[in-house]
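Below: one structure in structure tokens.
The complex is shown incomplete by one protein chain, all other protein chains being positioned as in the whole.
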Amino acid sequence: MEQHVIIQEGYTRLKKTRALFIGGLLAGLVILIGVAVTLGSAGLTVGESYLAILAGLLPGVFSAPDLATTIVWDFRLHRVLFAVCAGFGLAVAGSVMQGILRNPLASPFTLGIASAAATGASIAIVLGAGVVGGEYLVIGNAFLFSLLAALAIYGMARYRGIGSETMVLAGIALMYLFSAVTSLLQYVGSAEQLQAVVFWMFGSVDKSTWPKLGIVALVLACTIPYLLYRAWDLNALAEGDEVAASLGVPVERSMTVLMMIASLITAVIICFTGTIGFIGLVAPHITRMAIGSDFRTLLPASGLVGALLLLGADSIARSVLAPQVLPVGIVTAFLGVPFFIYLFLHRRNA
Amino acid sequence: MNRWYLLALLLLLAVPASAAEGIPGDADADGTLARAEYASAALAYLDAAYMNGAGDLDRDDIRDAAWVYARWDGKPREVTDSTGRTVTLYRPLRRVVTFSGESLETLRSLGFDMDKVVAVDKYSYEKETFFPGYQEKANVGSIWSPDMEKVLILRPDTIILYATISTAACDDIQKRLEASSPGIRVLRFDCFKPTTYAGEIRTIASIIDETERGEEFASFYGSTMDRIRDGTADIPDDEKTRVYFEYWFDYTTVAASAGYNEKTELAGGKNPFATGTTEYPVVDPEAIIVADPEVVVKLAGQGLAVGGYAGHDPEALDAIRSALLDRPGWSRISAVKDDRVHVIHSDILGGAQHFIGTAYLAKWFYPDRFSDLDPHAIHQRYLTGFQGIDFDLASQGTFVYP
Partner (left out) sequence: MALISVNGLSFAYRDREVLSAITFSVDAGEVLGLVGPNGCGKTTLIRCIDGMLSPNGGRVMLDGRELRSMHRREVARAMAYVPQSAGNGTAATVFETVLMGRRPYLNWTVNRTDEEKVVAALDLLDLGDLALRKVAELSGGERQRVMIARALVQETGVILLDEPTSNLDVCHQMGVMEVLRGLAEERNLAVVIALHDLNLAATYCHRLMVMKTGSIYGYGTPEEVLTEEMLRSVYGIEAVVKRDLSAPYMVPVRPGSLREGA
């Protein structure tokens, strides 16, 4: 009996640690947002920035110089919030993919989805061809091609049997295919177009606008609750396809639906930002090392870690080479380096 | 929904702040500033400034009104930029931000008061020898990575962007600025294309009210280009000088719509690799020997490379030339045998100074036809007479070799 109590107390403590971790992340994120809105080359003081925010929210009560209000509301605020949503979404999508494929190195990149988006964007930029015209040409193409890749993986897996191995293999094949097409388009295009494609592939939060933020937030608001609802199935799938099936999880259907959702979230984010790497890989990994792999807490926690990482990276990107704004995808790529070195040094078994 | 409310609010706030779309002082808003309107606006300003009266026009408004009245005959000026868009100017240019070095240079050639340029792009900012003192202006980044906040706090009234290149990036900058600064004017000019530059010179001159100077510069530019065109117009295709033009990178030539190809052809050169749609194709080294060009031109100047306005470094260009001569099999090429291998810096062949570079090309391709063409003198006159900088070609900068 003694031992029973110890065990149960231990589990309760584990749950508390997780709750604290999430609380800490949330607090950290709020603080970081608070700092990020004050960064920028307009030379606004911290007070002026906050006053401008308040003036926008409650114009009757607060007033601020309209230049400050314009800068904060037209340029900074939606960018900061977009980085938060994008980081959150990419991390959650990454954690779902890693759970389903039982591969801690799975991410939107290793599944070819990001490469497909780059190809879609290249086609729009170099050939001027796409589904939606005008300013949404590149965005529409990138989104469409991401989904195409997800469908291709599903199709290939279905043909050979849906299982984690087939999906990973299919993903790698797609990644190479789309990279090759992108390279060809880069070669064929003019110097101008090449520059545009390369810039798109760096990944940046520069082009965020309030409507784009709205779209991403809407998609997240619809999908995240569902993913949380399915958290136990994700936990079960992590134990293996057979075990999950014997526990009552409709394995094939679940894998398909969850993969599609993760792909959708990824697609809707990277069609606006370009290919931002490593968030979907690093954030869930770090979170899992900290609080284990129960998806009920892993999903929100890795989302928060992803938001912190991306917002942090973007803040660095805006400050380190001022007045130049470094594309955030470059900063996150550097993130990957210490992470992999750490993994390399701490690996006990292959 | 909060966002829409805000946007409406911002627009309302912005209107009086940036001075409405209309000529300052045009009290009856009929689109013309009559003498009487100007007079009463001036008096109202003096009254408000010195006699504690009430008035909503400030000093800048009155100065602009004076300009409009005196130079524009009281009417707003309509200009068409290089994208074909018509922009109505209710005030002269007072605070300009240029995102392209070419338009900045053109403004200087036309005698614009460069103190009115409040910010430049980062590449111009870094050119300390060509734009001395401009480091005190603000640096707004590049077209692909613009510092929008910086642009906004400078409160510019005019922005100049490219018209036909980097269109996606330029359109994006234009859209964002017009959304947050409703009174701002965005003008799109390339200022580097042989086909459009002459017209752009005159258009910009009319915008800044320097028509005389504009004509002077336009004819200076035009006469050089016309001389080249006329001098090569009657050469039949099979008698044209065969030219191999090598880009910054080894074995990469120019073709199709690349600007350097256009200029080579303008100077009467025949580029055997001009076919195809790739702008900078990589060629097989053997093909160069087979084509046996009569003149070889190598482009110098990428990034941190030497020469140009950055430094006086003929040895470096000589080294580039020697490296070309040492290539295997090149001793058989006519250009090498006749000693017609030249190095030219992109500073005078790309950009707004392309007429100087093209003049050099023409002289190299047809030395007899253009024996009286003196690109060096043209270059010096451009620098001293139009750009107004203290730069002596004899001792500073290296642009061609030999």
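For reference, chains read A and B in written order, and residue numbers begin at 1 within each chain.
Here is the rule we use: a residue touches a chain if its C-beta (ideal position, glycine included) is under 8 Å from a C-beta of that chain, and two chains touch if they have at least 3 such contacts.
In this text the structure is predicted, and so the values were computed from the model without any measurement.
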| item | value |
| --- | --- |
| Chains on display which the left-out chain touches in the complete complex | A |
| Selected residue (touches chain absent from view) among A:G24, A:G47, A:G128 or A:G292 | A:G292 |
| Candidates A:Y11, A:Y159 or A:Y342 - the one touching the absent chain | A:Y11 |
| Contact with the hidden chain (one of A:G128, A:G155 or A:G240) | A:G240 |
| Hidden partner interface residues of subunit A, rising order | 3-4, 7-8, 10-11, 14, 229, 231-232, 235-236, 238-240, 242-243, 245-250, 288-289, 292-294, 296, 349 |
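Just so it is clear, only the chains that are shown with their structure count from here on.
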| item | value |
| --- | --- |
| Interface residues, subunit B side, partner subunit A - complex | 2-3, 6, 9-10, 13-14, 17, 122, 139-142, 144-150, 152-153, 155, 165-166, 168-169, 171-172, 175-176, 179-181, 257-258, 277-280 |
| Residues of subunit A touching subunit B in the complex | 40-43, 56-57, 59, 66-67, 69-71, 73-76, 125, 135, 138, 187-188, 190-192, 195-196, 199, 206-207, 210, 322-327 |
